[in-house]
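Attaching a single structure in structure tokens format; questions to follow.
Note that one protein chain is taken out, while the other chains of the complex remain in position.
Here the chain labels run A, B and C in written order, and each chain numbers its own residues starting at 1.
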Amino acid sequence: MNVRTGVPANTPARRRPSRLAAWADHHVFSLVASLGRLVAKPWATALTIGVMAVALALPLGLWVMLGNAERFVGDVQQARQIDVFLKPGVDVARARALAGELEARPDIAAVELRTPEQGLASLRGASGLDEALQVIGENPLPSLLVVSPGGDELALAESLRELPDADVVQHDAAWRQRLDGWLRFGTRFAWALAVLLGVGALLVVGNTVRLDIQQRREEISVLQQLGATDGFIRRPFLYLGACYGVLAGAVALAVLTAVEWSLRPPLLALAQSYGSDFMLRGFSLPHAALVVLGAGALGWLGAGLVTGQTLRQTRATDT
Amino acid sequence: MNVRTGVPANTPARRRPSRLAAWADHHVFSLVASLGRLVAKPWATALTIGVMAVALALPLGLWVMLGNAERFVGDVQQARQIDVFLKPGVDVARARALAGELEARPDIAAVELRTPEQGLASLRGASGLDEALQVIGENPLPSLLVVSPGGDELALAESLRELPDADVVQHDAAWRQRLDGWLRFGTRFAWALAVLLGVGALLVVGNTVRLDIQQRREEISVLQQLGATDGFIRRPFLYLGACYGVLAGAVALAVLTAVEWSLRPPLLALAQSYGSDFMLRGFSLPHAALVVLGAGALGWLGAGLVTGQTLRQTRATDT
Amino acid sequence: MSVLRFDNVSKRYASGREALSEVSFDVGAGEMLFVTGHSGAGKSTLLKLIHLSERPSRGAILFGDRNLLKVRGRRVALHRREVGVVFQDHRLLTDRSVADNVGLPLVLRGERRADTGKRVRSVLDRVGLGDRATALPGQLSAGEQQRVGIARAIIAEPRLLVADEPTGNLDPTLSAEIMALFESLPERGTSVMIASHDLALVKRMKKRVLVLNQGRLVDDIRPEDLAE
Partner (left out) sequence: MSVLRFDNVSKRYASGREALSEVSFDVGAGEMLFVTGHSGAGKSTLLKLIHLSERPSRGAILFGDRNLLKVRGRRVALHRREVGVVFQDHRLLTDRSVADNVGLPLVLRGERRADTGKRVRSVLDRVGLGDRATALPGQLSAGEQQRVGIARAIIAEPRLLVADEPTGNLDPTLSAEIMALFESLPERGTSVMIASHDLALVKRMKKRVLVLNQGRLVDDIRPEDLAE
């Protein structure tokens, strides 16, 4: 055990490398160290990322759901039709002209004319009222225009009511009321859930990083006592938080995509019952990238907040 | 600083208190110590409990939702009606007799008769077809029985179709199909969410307790080296987990109750649009107690699992 | 009868370092002996083998008639309760008071917390910390922490006390007092084994001394031998 004393090996004129190089060196080291830490404890890392991924997946999934629901509702409304019964005095030629006029309007997608004869025929074919109808001498049915709306359905129905030739405009109000009820309820529910999930995601991410940092409190305190600045101490934790975030974001995306695939068949069936060819739309590539980056930013932010808190506690003597 | 040597103060014949008393003593101490730990760090405790509460509230809320949805659907189906149009030849007296017969059946809640005259009158009043109808010499309308089902609606409609006097049985199949579509989709979605949330709750509870225990790894290792058994070391953590669980369960209940109250108005409006007086039903007192106890058990279990894991790691030399 | 017997014990750490090589010796009941050697000679490793913090790579260790190689699972805890340990780095529970730390071995042996008070006070007095019972370890100086560790190791009157550098943070006067305390233990049936690098102190005590050098037992000096 030889303890050398006397003049040391290093030169007295100490090299001072460029600040920038040292700074970059430290950043790279912090990142690599953070990644190393993740790999060194694969199970703990998986658990942490799993928790964060769930916390992220839920509000994200809700967001996708709401977006799809809106598109879906729009789709369904477009597929719905307004029945315009014309006044009994309006003859078929006038009805045909009116149909042509209406079809030219921008808020109308299509107009189909059903003449009284067609109506009677379909009544005869469809119902068992054949005999009863034969009793009627004259065809009492009016001409019917079946209008497919191209824009705001309610406004369109209103304006159709004002047509001089229109007698009864049938716009299935009960159906509409029910759908609105469902949607109002769904929206309220979604918001309640979103608030809950948002709070949950914040709590989970914050708590995860907090406990991770608490575990290394001793290390932080040693670094502080050796003269490390807050920035120096915080950096590896920021990278750690960002790594967690990015990985959690990726896992959340994967989970959501799996959920999306499992929901496709029933939703398609549902849409078809409304005569719509609506398809569930997941994340586009830019969206996905945004989500992963956002999750990384969230992890970075959470780590920053919590590290700041720990630093303040450990640095009790500075106050 | 006087260091006394020589014969000690305590008697050589050492008291051995009853094992049971010592055991109870240790349990009480563990519980009190765990509670003390929670109170000593109010913020960390609040965060942990918050995370666990969210993790519990979501699957619980879903469970309540599904239960309510089932009740709601039952309610709505019961409130719906089947229109039985009788053959044109059936006169009003026969129709009235048939209504009485049907009303006696167990699968029918109520039957209302609408005579052809009533039908014509309501057509006149409701529509603008007054003039058109006046043209008709004879009343072409059949008698109508409006049947409120008392049990399985589909089966009932089927059996009504087989009545010799029935002409057309109108049972809104499209409407039914749509509701079924929504429900199928809802159920699938709920299950996807439930799986996600179940995994999430497990991850969160496990992770929270794990990190809490990791922080006290040093303490665990010291206790082991002094000869503490696994049971002794695990006990305070089990109590801690149970405390977390019970508190988190209580918070989750409170959150769910708040959500329930915020959902009541829109849901009531929705129910009324179906002519139902359905009310959202939350947790009964026994259910609530069960939830809190279950959450406590979950915390206890999670703590037990994770402590076992940590104990195995710390006790590396025993292998 | 021997309390402890090392039989050709070697210890190689996972890093490949051989900390002990074929060490053999015997400790009699009520004997007090020292283990010395340079820094890194293997003193702490030797003591760790005794209370099962580490396992030997080769050789056998007998504690009374108990073969430590065969002590596994729950019986590790029971064995540790029969050995009092003073750790080189104290190892106090930071969030419990001094009194709670010292009383811990009694609680582990199944006594009720409330019943330990008198003995805790008595043993704290003996190490000169009677007035610090309610302090937390973090509020003590290094020497005070070390004495808390000593009090904790002796309170349950173990069959064997192993003390790793117990006076490393104590001044000469206090060291002498603590040594006197240790000297009083064999009378009461506790064998004492102390690792120390303080050669002056070791010489003064006139006890048996095991000398380690790079993991080998190079000398086993008995006071009788010196007298000759």
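In this section, a residue touches a chain if its C-beta (ideal position, glycine included) is under 8 Å from a C-beta of that chain, and two chains touch if they have at least 3 such contacts.
Since the structure is predicted, the reported quantities are computational estimates derived from the model, not experimental observations.
Engineer: Among A:D25, A:E112 or A:E158, which residue is in touch with the absent chain?
Structural biologist: A:D25
Engineer: Which residue, C:H79, C:R121 or C:H197, contacts the hidden chain when the whole complex is considered?
Structural biologist: Checking each option in C:H79, C:R121 or C:H197, the one touching the absent chain turns out to be C:H197.
Engineer: Can you work out which residue in A:T229, A:T257 or A:Q313 touches the chain that's missing from view?
Structural biologist: A:T229
Engineer: Which subunit A residues touch the hidden chain?
Structural biologist: Where subunit A meets the chain not shown: residues 1-6, 8-10, 15-17, 19, 21-23, 25-26, 29, 218-219, 222-230, 232, 315, 317-318.
Engineer: Please give every residue of subunit C in contact with the chain that is not shown.
Structural biologist: 13, 15, 17, 36-40, 43-44, 88-89, 135, 139-144, 147, 164-165, 168-174, 197-200
Assume only the chains that are shown with their structure count from here on.
Engineer: Taking each chain's centre as the mean of its Cα atoms, which chain lies farthest from subunit C?
Structural biologist: Centroid comparison gives A as the farthest chain from subunit C.
Engineer: With centres defined from CA atoms, tell me which chain sits nearest the overall protein centre.
Structural biologist: Smallest centre-to-centre distance to the global C-alpha mean: chain B.
Engineer: Averaging only over C-alpha atoms, locate the centres of subunit A and subunit B and give their separation in whole Å.
Structural biologist: 25
Engineer: Between subunit B and subunit C, what's the gap in Å when you average each chain's C-alpha atoms?
Structural biologist: Here subunit B and subunit C have centroids separated by 59 Å.
Engineer: Using the touch rule from the top of the page, what residues of subunit B touch 2 or more other chains?
Structural biologist: Touching at least two other chains: none.
Engineer: So which bits of subunit C are touching at least two other chains?
Structural biologist: Counting only residues that touch two or more other chains, subunit C contributes none.
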